[in-house]
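Of the protein chains in this complex, all but one are displayed in their positions.
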Amino acid sequence: MIRFECDYTTGAHPKILEALVNTNGEAAPGYGVDIHCERARVILRELCQAPEAGVHFLVGGTQANTTVIAAALRPHQGVLCAETGHIHVHETGAVEATGHKVLALPAENGKITAGQIDQYCQDHYDNAAWEHMVQPGMVYLSLPTELGTVYTLAELEDISQTARRWKLPLFVDGARLACGLAASDVTLPDLARLCDVFYLGGTKAGLLFGEAVVITNPALNKDFRYLIKQHGGMLAKGRLLGVQFEAFLTDGLFLDIGKKEVDQAMRLREAFLAKGFGLFVDSPTNQQFPVLPNEVVVALEKSYSFEVWGKVDEGHTAVRFCTSWSTRDENVDALIADIQRL
Amino acid sequence: MIRFECDYTTGAHPKILEALVNTNGEAAPGYGVDIHCERARVILRELCQAPEAGVHFLVGGTQANTTVIAAALRPHQGVLCAETGHIHVHETGAVEATGHKVLALPAENGKITAGQIDQYCQDHYDNAAWEHMVQPGMVYLSLPTELGTVYTLAELEDISQTARRWKLPLFVDGARLACGLAASDVTLPDLARLCDVFYLGGTKAGLLFGEAVVITNPALNKDFRYLIKQHGGMLAKGRLLGVQFEAFLTDGLFLDIGKKEVDQAMRLREAFLAKGFGLFVDSPTNQQFPVLPNEVVVALEKSYSFEVWGKVDEGHTAVRFCTSWSTRDENVDALIADIQRL
Amino acid sequence: MIRFECDYTTGAHPKILEALVNTNGEAAPGYGVDIHCERARVILRELCQAPEAGVHFLVGGTQANTTVIAAALRPHQGVLCAETGHIHVHETGAVEATGHKVLALPAENGKITAGQIDQYCQDHYDNAAWEHMVQPGMVYLSLPTELGTVYTLAELEDISQTARRWKLPLFVDGARLACGLAASDVTLPDLARLCDVFYLGGTKAGLLFGEAVVITNPALNKDFRYLIKQHGGMLAKGRLLGVQFEAFLTDGLFLDIGKKEVDQAMRLREAFLAKGFGLFVDSPTNQQFPVLPNEVVVALEKSYSFEVWGKVDEGHTAVRFCTSWSTRDENVDALIADIQRL
Partner (left out) sequence: MIRFECDYTTGAHPKILEALVNTNGEAAPGYGVDIHCERARVILRELCQAPEAGVHFLVGGTQANTTVIAAALRPHQGVLCAETGHIHVHETGAVEATGHKVLALPAENGKITAGQIDQYCQDHYDNAAWEHMVQPGMVYLSLPTELGTVYTLAELEDISQTARRWKLPLFVDGARLACGLAASDVTLPDLARLCDVFYLGGTKAGLLFGEAVVITNPALNKDFRYLIKQHGGMLAKGRLLGVQFEAFLTDGLFLDIGKKEVDQAMRLREAFLAKGFGLFVDSPTNQQFPVLPNEVVVALEKSYSFEVWGKVDEGHTAVRFCTSWSTRDENVDALIADIQRL
């Protein structure tokens, strides 16, 4: 069985694992104030051209999302989000559990627009019963989105400008940002400049675990470590995060991993298209969503693991193939050959 | 200015006010354990044919909704609700503030169906990522709905049966139940039999304030008074609620008020239809939503207060006229005459 | 049975009731934006010499406390409070239900000191594990306290200065403030000047219900009405609060009621002392806490209702006698006579 079902099936990239093994015997203070965390912070601030940014390392994405959103909102505020957004659909109500409503916007290919945000805010304040409604208090995007699509720099600039006009902090969930950087014209300095907070995900890009949260808005950064602790995110052996990110951020490893994942995915995309299959959504990143005849699904399931995304019509099913840091080129070759042979 | 903008513009019905004045000097224990509350409980249990039901008097609807929902759900559960439901739209995220997601279902004329509830639950448990999603934990309806429509007894029985099959408590928000009883084939005993909890609203039917929550599910009733206190709903001079409900429930006053409101509203409805105006939604209760040419809106605004509900097209606007316990027949006559004269 | 068990056994003071009856037929917009609320706001701002203050009318004390505290704190912050404070002991965890810890300080006679607040903050930031502990984020006092004692103006000034040095909003719970004003050297302008927010209680001073929250800190006042709604505190017929407070604040009625309650209580205090009974706490307000021999408790219970506060030793019990707006002088006379006769 060759595995394409998700991007976190295997352990750590060899360079990450090596760093963990090499530093295993070091004694370090806990909770993220060790030398490895500090070095990783310095590198990331440089990569972001954001010398003043707060950098915090958390274990997972749901934890990062919840902690950031709870830190940013007052009790009567909610967070604007695509209806397909992870926080709305796949976090078992973690945001609501901190008291806040997710304000879901209709999304096309997983994306929302500056225009939608603007309209929502305008409608809110125009409504005579505004105080009876949840106030929009933040904008949440993901890059890439749940459907693998990306925001262009121009779109991100529009959204940032709109958010600032309405005084809404802008938060970008970068659980798969390594791929997002490879597949869009957005850079880390762009994110640091346009967002109030974003994160660079490690879990889905070759770390055992870890998300690096970058906060450029000082008001949001204030006391953020209290919130990490309150949300159960302050890892006792915090240096595990520092060690991994130090390796991940050195010599462009995160960029290489992202690029490799995307390149492999593009080869799969072309193979599906060449065979005449449609795409549920045209993703430029490591998640590919071909629409396959049901019998093709059955045939491929014999040798490959992948995710059934949903029924499209009686005869067709959308599926998801994911490449990851550990996907081998020969396995991509094998799948492409099998697609061509169908 | 003749007022039709809502059903809580004036104070208390004369019989309610009289009861408050007559008992003003009585000394009574606080927090709803006085003789008036107790008498009102006895009457309401009888009216519901539910001798074991818990009956609790709260000040307002948002408070009642939040307290009931918080009492019923475990942390990972949400409440199924029409997308137009009060708890989803007009309570400033009160349900989310207690940690729970509102699971909004598409609604037709403010109503949801047993089939939708069934499908939502089926889909939830069929989804491979079910544990990453909010579990449906309760069903919330309102009778009448936000759009004035009502569930028939058959519909309510279907929903109740479905909810019970999925082990979901059924909760009916009866902020305007006096009208709902007048306009549907549903009775208090039906509600007590089919729901786990519902309330009979007083605020919009001639009380100064007050909602009578009836809980027939003993697990939900257990410790409910702690939750009332925690949610700020335990009125110090609780007998004010008992005194008002005692009068409201005596000699069918609540039924008379509901019937009068509905009868007046039906006269308005006929007048709008006779004049050829459409209805935004065809409501059988005290809220009427005609679609009027914009110039008619302007003309009527000179003598009448009513609520602008929303733009329908360039030339037409949906508006809401409400009758209330204090609406005078001569004012209804005047409005009808003006409609005919348009 | 002559009742001294609490200060909210009866309905409304005649002038309050009269105002409610007289305005019952008026039609008014809901939710506290009517003319009576507005007039009451104007009067209260004048009485406080705080022309810019936000004034909000809520139904009850627990609601007021919870809403104010939730509005003021970020998620990692708690509220400093006497260990005997109402929010710590008698609100069924309402503050915790909004996510915040009550940071209880040892209290003498229900009071805390500027020094305690200062030390707590110093200790917090001196502790190496500070980020693992709840950050002090607000100071809550009550005036009078749960034990009827009052803060002097000098004490309040000290506390205010300390709170401001640590950037902690100061909140004074004035559920019995009418008595507090009668029994201390603190005035409404002092409270407006020294606090960020306080309230003047109506429920325990002759209103059917109602607490007037005065917010002088603009950051706290911003969007406060959203929070009222979220916490179920936005009364549909909000004018009921305005009408009552308008009467309460006119011609010094609130001061007269407070003074009368205190004067009667002082007569009781002297009678207990004259008879040689001790005081559990020496309260200058309408709650009196004599320590009585158990047989005296039994004897008085035949004719008077009062609250058993707690066992002091095998032979003695602390009890509480409350005067209220409706306590008659002849009933105070009767009790004094019975005490003397013991």
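Think of it as A, B and C in the order they're written, each chain with its own count starting at 1.
We take it that a contact is a pair of C-beta atoms (placed from the backbone, for glycine too) under 8 Å apart; a residue touches a chain by one contact, two chains touch by 3 or more.
Nothing here was measured: the structure is a model prediction, and the numbers come from that model.
From the options C:G32, C:G78 or C:G202, the residue with contact to the unseen chain in the full assembly is C:G78.
The chain that is not drawn here is touched, among residues A:T84, A:Q116, A:Q264 or A:S326, by A:S326. Touching the chain that is not shown, out of C:E38, C:E96 or C:E155: C:E96 (per the contact rule at the top).
Residues of chain B in contact with the chain left out of this view: 31, 70-71, 74-76, 98-99, 131-132, 135, 223, 225-227, 229-230, 234.
Where chain C meets the missing chain, the touching residues are 75-76, 78, 89-93, 96-102, 129, 131-135.
Seen from chain A, the chain kept out of the figure touches residues 3, 5-6, 8-12, 17, 20-21, 23-30, 59-63, 66-67, 91-94, 97-98, 203-204, 208-209, 226-227, 229-237, 240, 326.
The definition used in the following text is that only the chains that are shown with their structure count from here on.
Homomeric contact chain B/chain C is classed as same-residue, with over half of its interface positions used by both copies.
Of all chains, A has its CA centroid at the greatest distance from the CA centroid of chain B.
One finds 42 Å separating the Cα centroids of chain A and chain B. Averaged Cα coordinates give chain B a centre that lies 34 Å from the centre of chain C. Among the residues of chain C, those in touch with two or more other chains are 98, 226-227, 229-230, 234.
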